[in-house]
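Left out: one protein chain. Kept in place: all the others.
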Amino acid sequence: MSNSHLFLKSGFPRAPLQNGLGRYVCQLQRITLKFCKNNGSSRGMRDFIENHLLDFAKENPGIVVYVKPRRHRTPVLVGEYLNGDREWLSCRNSTQEEISKWIDLLKTQNGSSSSLRLRKMWHTDVPSIQGPWTPFLLRSPEAQDQKYPSEESSKPLDIPQTATEKLIELFRQQQLEAGESANEVLSKKRAE
Amino acid sequence: MSFLAQTVRQVLRQVPNRSLALTSAMRSLSISPAFHQQNKPAPSSVDASAIAKDQLKECQSICERINKQVAKSEQGRLFAVVHLCGKQFKITPGDIILVEGYWPPTIGDEISLDKVLLAGARDFTLVGRPILEPGLVSVKATVVEKTLTHTKTHFRKKRRKQYMRINFQRSPNTMIRINSIELARPVDAKTEPESEPSKRLF
């Protein structure tokens, strides 16, 4: 079980040097292909160098390609980026198709990506164009000359009817239905 | 503005003989092909048409003010909500957004994002239903980076069953830089929408 991601650095998407504004600059500056001339594990790398490397170099004049043969060692791809990053890839026993895919990945990256967990898929320095909300926004004009403390606004917005009030209301309704003036009866009751 | 559009639309449904100017004004605000299908014949009344006229006038004056501001290029920074690869992003020029998963465009490609759900500036907002008319807002972007995510571990285990699997995976990510968001033409333009919508990749 791998726990390595627990200690993985996390970050936010950034592009180096405001890349993409103005003009686009490929961030891979040089790539080194290390291989062995007669070991079997380098076979794919040798095939790639024979068949595709010249085309790659012609298509990407901005990338310096170095080829470094060395005896009895694993084939390796090393990409160096404009931001100073260096990405090392072992290509042991891989075919030329795999190698050209990995090289394509190195070419399209901005730096070594494997070491960063992204927390957001979006980056901006101007989060709000119409302005953030504040409690002072779009207040009613009456709130302007309200004097505090005020009796009116200290009350809760809805006071539930108490039982006494409900009783009084019921009683009034009864009286109205009976045709008697409610006030009279009320005052009579209070006198009692 | 969106609220206004909504009310105008509601009134409009009750008016059987819509004027050409009214429809064009409506299209600029927000238009969807479903609009004509949804339009149910309603009993006409003098009252409704009067209200509609008032609303139309107000709507046109708002459009005019927007156009005037845009013509003098005083609208400031624009923002937009775009739909891209199944996700919605709120973007403004200079932003970076990331598309997850396989996506064909490669680095250095300049693309335009056509599915604009909403566009706005300091003083106005254009709300689409569900998207703004194609060609009204042009959003230009550049693909900056195509890379793989960090290695994600997929570990599963069943207790007491001698079953344990571990897989590692990295999925492709594409980073896009937004270059510009612009109102391509006046808001209540009377031109017909493009008969052939531009080809979309997403």
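Lettered A and B in written order, each chain numbered from 1.
In this text, contacts are C-beta pairs under 8 Å (C-beta built on N, C-alpha and C of every residue); 3 or more make two chains touch, one makes a residue touch a chain.
Here is the rule we go by: contacts and distances are computed from a predicted model.
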item	value
Absent chain [UniProt protein name; select from "Nuclear cap-binding protein subunit 2", "Probable electron transfer flavoprotein subunit beta", "M-phase phosphoprotein 6" or "Large ribosomal subunit protein mL44"]	"Large ribosomal subunit protein mL44"
Residue among B:R77, B:K90 or B:H150 that touches the chain left out of view	B:R77
Touch with the omitted chain, as defined above, among A:K9, A:R23 or A:K155	A:R23
Those residues of chain B which, in the complete complex, touch the missing chain	73, 75-77, 92-95, 121-122, 179-180
Those residues of chain A which, in the complete complex, touch the missing chain	16-18, 21-23, 25-26, 29-30, 32, 61-64, 66, 68, 82-84, 124-126, 128-131, 134-136, 139, 144
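Assume only the chains that are shown with their structure count from here on.
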item	value
Chain A and chain B: spacing of chain centres that average the CA atoms, whole Å	20
Residues on chain B engaged by chain A in the complex (per definition of touch)	76-79, 87, 89-92, 94-98, 100, 106-108, 120-122, 125, 142-153, 155, 166, 168, 170, 173, 175-177, 179
Chain B partner contacts - residues on chain A that touch it in the complex	1-2, 4-5, 8, 13-15, 18-21, 24, 26-27, 105, 107-110, 113-118, 121-126, 129-130
